[in-house]
Structure formats: structure tokens, C-alpha cells
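Okay, handing you the structure first.
One chain of protein is taken out of this complex; the other chains stay put.
Chain naming follows the written order as A and B, and within any one chain the residues start at number 1.
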Amino acid sequence: MNKYYPAALAILIILLAAFPAIGPEVYYLSFMFSVFMYVILASSWNFIGGYAGYLSFGHAAFFGIGAFATAKMATVFQLPPLLTMLASIPAGGIAALIALIVGYPCLKIRGPYFSVVTLCFAFVVDLAVKNIEYLGGAEGLWMKFMDLPEKTARTIMYEAMLLLMVITLAASWFLGRSRFGTGLTAIRSDEEVAETMAVPTAMLKIKAFVLSAFFPGVAGGLFAYYLGYIHADAVFSINISILIVLMAMFGGGGTWLGPIIGAVILTVVNEGLSTFAQAEIARIIYGGLFIVVTIFMPNGIIDFFRKRGG
Amino acid sequence: MKVKRGNFFSLLVIAAIICSFTLMTPAVGFSAGKPIVIGGSLPLTGAYAETGQWIEKGMRFWADEINSKGGMLGRTVEFKIYDDQSDVGKAVTFAEKAITVDKVDLLFGGYPGTAARAVMPVAEKHKFVYVSMGGHMKSFEQGYTYSFGAPPLMGEWWYEGFFHWLATVPADKRPKRAAVYTINNPVGLSLMDSINRWTKKLNIEIVINEKYNAPLTDATALIVKAKQSRCDILFANGFFPDGVTTMKAAKALGYNPKAIVQGIGSVVPAWVKELGKDGDYVFSGTCLSGQLSYPGNDKLNAYVKKTYNLNEYPLYFGFGYSWMQTLEQAVAGAKVLDQTKIRDWLKANKVNTIAGPMTFDKRGLPEPINFGTQIINGKVELISPKNVQTKEPVYPKPAWEK
Partner (left out) sequence: MDAVLIFQSLISGIMMGMVYALLGVGFSLTWGVMHVIHISHGAFGLLGAYAAYSLLQYFGVDPIASAAMSVPLLFLMACGLYQLLIRPITRAKNIIMASMILTFGLAIILENIMALIWKADPRVLTPAYSSGALIVGPFYFQYPHLVGFGLSLVGITALYLFLKKTYTGMAVRAAWQQPEAARLYGVNLFQISMITFALAVSTAGAGGICLALLNSFEPHSHNLWLIYLFLVVIVGGVGNVIGTALAGLIIGVITGLSMAFLPFQWVNLVTFGLLMVFLIFRPHGIFKQEGL
């Protein structure tokens, strides 16, 4: 471990936090907001998917639950802007609670079967929100926007998402270096062996799952407020669930840096391509990226560079 | 080789910074006297690609036309169109990009309704005029002042034309029992408005009133229920895929109501092209049609005939064109590219579009525009109101051909 590493990180975070001060256009704040969001999603998915090897294909469900819970609280209690953003924390709590309830039976199932149960779960939540008027309904929910200049409003959103990202990454960092993380890795390599070695597998898995649902829930709340109008299709989409998995695995699952790199690269490349290339061609190039990277770095980007670096 | 990880990290940071710089350079460099840039995003790939691409074609046709006439305010116009990949979040980000980075002069309207619902507040916050189809009545009731529907795609109005015609049918010949199947999304739900009002007025009993969630993979049960309940009018309030599934099941199961009314599935050119005879006699509505006598429609029809071999321009082609027409007249009227002045001009004046003349109320909506349609012999005919009628509707619907 390089001793400058933490210092470099701290500087990077400060630079990111200070970024709005140089007066960038609103779009950059928004774009970075979405980059942070995907870093949060991929990194928190990594708790259960990367470390423990339980590939959840329904993580958009927690993201969406957070979004709708926040929007609902904002409309029911007529919350002012700042409180709406804070409401995303209990919204994340709701997501975590649901993860606890669902995780208990689901985490007994292993491998691909777990993936498909979570996939079904995401559909169930999506359809429940659409069908039950009280939860948001098929019309979606509108939220009041901040009574502030647009740039200030977006800066607040940016800083909030950045803060959440830092917290998520810190959690991820400590998790990777704790006994908790070691236990999860043991589960991934061989759950039966881990059990015989007195690793409390059930407990660890459920903890990781709940934790990995909480952060996306909060991020969902912020995203809802960012959009101003929230519809089930925008947050529960299966594409988001798959994208989260791919981002984490693309960079390298089960590592701290992997999901970050995956999320950043894929978000930036996708955005850049939409700007510079014709629509279908852009998508084809984007698809080609997955193929090329996998063929040359079949174990993820991180692994590739580690091997190179020795 | 211990330092490599740190090196790699710094490499990444540098890469990230370079990437963000490339993103920061506005894609088009321009200044005063240069072309007027109209920006925004459309779903050019993904689930809504088909519609998004038709809107783009309509907009581009308008741009070619206006540029050949010398442009707007003496400047040529050009588009900065982003592909939002049918993602609402991306639609919002790209709208902000167009406004704040590309510093476009004007914003164009997006699709689908959910994206428009999310972009309308962005336009409002940045004080940019946003002429689009909107996201049905609810989106125009949020108090936005910069959003206009010219014309809007308004589910609440969609069946007005049809019902106006149905009211002219003698009471004993009208259908008595309705089966209503509605897709559970903003479009479907907004269609219920006119059905509820008019069925009461015309004494039609709604026997079945159900919603379904997309995808509708099989419509057998829907049709069997309607058939068993002896419903003699079927409202299939859906999109293309579920509409096709419903029609095929209705034919296969020999269900012959007096009328089949379809939501927005039958407005895409694919309906006639793919279903052929089986798509005939379906009633629907529209707010644009190549068969209207308003100036411009002939020209659009000639263009799509030549370029895409279609008899009439598709609805969304017309939408793209009509939104641009509205912007064009507003800019010409305001004489400057000042968004608030453009807005105020639109609020106070009349525009002439291919959908007819329009004036906008406080919400940014024109008077309800709707024409009843029926597909007869593979062609979308206008059946209502009387003064635009192109063909007498076929009613009751003939039995399916075997």
C-alpha cells in the first residue's frame, strides 16, 4: 500500500467538493451528479455482489424505493427543499428495511437462483408502485423545486451526492479491510467451508445486503429530487439493475476500486459517445467496448492492472 | 514494482480530467451572426426509438425548408440533437447540457410524456421556451409558464372526435355495453377522462373496466371476457405492441363488436403497414393529419410520399414539424432570441400550424384540438368533425374476413 494513497484521495475529494466554486455550467454539476450516483450504486452493489458473490439483479428496486419514498414523504408532509433532501435518509432506511425482510428468505438461495429471485423482486416492486395509487401509481409524482437560482440548487444536489458517495466509499473501504469483509470473501470462495470455519454466514450476508440497499435508497431519494418528476419507469428499469452489475464487474467486483472505475468509465464513455457519434453507431461502439475489455481483461480492469503492476 | 498501483491511480485521475475536458468543449463553436442552434434530446435508440426518429425527421424537414428560405431572423438554423437512449434521467441532463454548455438559442420538445414531464421543470427553471407535446393534462397543470403544447398529445382529448361522431348515430344503433382495457401508464390513464364523460352522456354501460401492465403478451383472456359479456364496443387504450396482440386475438377468437376504439397504437405507420386488412375499421383520434386543409400539409405529404413512400405523414413527423413551426413564428414575432419575449409573444398571439391556428392559455395549451379517425382500406380517414370529414365511417364494423 502506497502511503500517499490516502492523501491523494483526500485531495481528490477536496478538489471535487471545490469544483462548483470555479463556476462550471449547470450541466457539469448534473453530469458529475450522475457519475457519483452510479459510483454509489455500483459500490454498494459490490458489498453483496462483489465481496459475497451474491449477484443481485434487482438493485434498481432499492434505488426506486428510495426515490418513491422520498417523493411520497415530500408530497404528504409538504416538505421544504432541504428537508426533502434529508428525507432521502429515512427513505434509504425504508429500502434497507425492505432488504432485510426480502433478504432473509432470498439469501438462503445461492448462485444464479439468487440473481433471478432478486430480478423478480425488482419487478414486483415496480408493478406494486404502478398498481397502488398510494405508493405513487402509474402517473408518477411531482415534487416542488427549490426556490433558489438554478446553479445554487444544482450545487446543493451535487454536494449532497458527493457527500453520500464519500460515505459509501468510506464504508466500502472499511468493509474491504474488516473481518466483516473477510467473512464475505470467504462466503464467495466457498460458503460451506466458511460455515465450518464458524463464519456466521447468514448474519454476514444479511448485513451486507441491508447495507447495500441503504445507500442506493438514499441515492434514489436525491435522484428523485433532482428529476423533480418521478415515474416508476425512470427508476425501476431493469436496465439500471443490469447496468449496476456490469459497472461493478467491468471494473472488477470484490475490490474497492473496481466498481468506482467501472462506473466512471462507463458513464463518461456513454455520455461522450452520445455527444460525438450518430445514435446507433454510438451504441455499437459502446457495446464494442464491453467486448474488447472482456477479451483483453477477462477478470476486470483492476485485476489486469494489478497483474501488470505486480 | 510496488508503486504501480499509485501510478495507476494517478493515471486514472489524469484520464478522468482529460475526459471531462473533452466533454466541456461545446460541440459546436458559434457566436453572434452564426446559425441559430436549437438543442435538446430525443430517444433515438432504445424503447422509444421509433417515435423519436420520426420526430427528428419532422424537425429536420422543417429546418431544411426554413434554411432554403433564408433562415430565422436572417440566420440559418441548425440542430444539436442528443440521443437520450429513452432514459428520462438522460433527457434531463441533456436538456441542461443544451442550455448551459452548448448555449443553444432555442430548446426543442422531447418524447415520451414521462421525459417531457421531467424536462418541463428544467425549461421553467432556466427560463427556456419549451414547445412539445407535454405529458398530458397533469403536466400542464403544474404552473409552468414556459411550456407550450403546439399541439399537445392530450389523452384527455383523444376520443373527443370519435364521441362527437358517435353522438350523431341514432340512439338505438349505438353500442350499449363497453369493454375498456387500459394500459397502466400516464397515456392510458389520461384516455379514461373522455371515456368516462361520454359513456355517461351517451348511455353506454361500461361493463368491463380493467387496466393491464405492459408488456401484454397475450390478450386471449381480455377478448374472451369481452365476448362473453356481450360488449359491443371495445376500447383498447394502449400502444402498438399490446394493440396488435389485442387485434390479433379479437380476430382469431371471432369477436365482432360494433366498434373497436384504439389508443395511440394505431397512429404509427406500422399499424397499417404491418396489420394490413386486420387493422381496418379501428377508431381513434388525432390532433394532426395530412388530410387537413391547413397550409403546409400538402407539402409534408408530398415529402413523405417521395422519401418514405407513405401516403400521409406520420403523427410524430407532424408533431416535430408543428412544434418547430410554432417556435419559428414566435421568434419571428418577438424579433429577438429572448426567451421571455418569445414566451410573452406566444401567450398573446396566434400561431398558424399544420394542426390549425392556435392561441395559448395560461397553462400553455390551445383550445382542445381533436379529430376522430377511422382506418378504412388501409388509410387513416378523418370522420369527425363533419367539416373535415374525408369519409363516412364504417359502422358497425364488418365481421372479420376469414
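Brief remarks follow.
To be clear about the criterion, a residue touches a chain if its C-beta (ideal position, glycine included) is under 8 Å from a C-beta of that chain, and two chains touch if they have at least 3 such contacts.
Predicted, not measured: the structure shown is a model, and the values here were computed from it.
The missing chain, though absent from the view, touches A, B when the full complex is examined.
Residue A:127 is the one among A:86, A:127, A:166 or A:202 that touches the chain not shown. Interface note for the absent chain: among A:119, A:135, A:163 or A:202, the touching residue is A:119.
In the complete complex, the residue from B:240, B:303, B:323 or B:345 that touches the missing chain is B:240.
Note on the undisplayed chain: of the listed residues B:82, B:128, B:212 or B:303, the one touching it is B:212.
When the full complex is taken into account, the listed residue touching the unshown chain is B:184, out of B:41, B:184 or B:370.
Within the complete assembly, residues 45-47, 49-50, 52-53, 181, 184, 210-213, 215, 217-218, 220-222, 224-225, 228, 240-241, 244-245, 247-249, 251-254, 268-270, 273-276, 278, 400, 402 of chain B touch the chain that is not shown.
On the side of chain A, touch with the chain left out of the figure occurs at residues 105-106, 108-110, 112-113, 115-117, 119-121, 123-124, 127-128, 131, 238-239, 242, 245-246, 249-250, 253, 280-281, 283-284, 286-291, 293-295, 298-299, 303.
One rule holds for everything that comes next: only the chains that are shown with their structure count from here on.
Chain A and chain B, compared by their mean Cα positions, are separated by 33 Å. Those residues of chain A lying in contact with chain B across their complex are 2, 4-5, 8, 12, 24-28, 30-31, 34, 127, 130-131, 138-140, 142, 145, 150, 153, 223, 226-229, 231, 233-234, 237, 239, 257, 261, 264, 268, 271-272, 274-276, 279-280, 282-283, 305-306, 308-310. Interface of chain B with chain A (complex): residues 1-10, 12-13, 16, 19-20, 22-24, 27, 44-45, 82-85, 87-90, 92-94, 96-97, 99-101, 114, 117-118, 120-122, 125-126, 138-139, 142, 184-186, 188-189, 211, 213.
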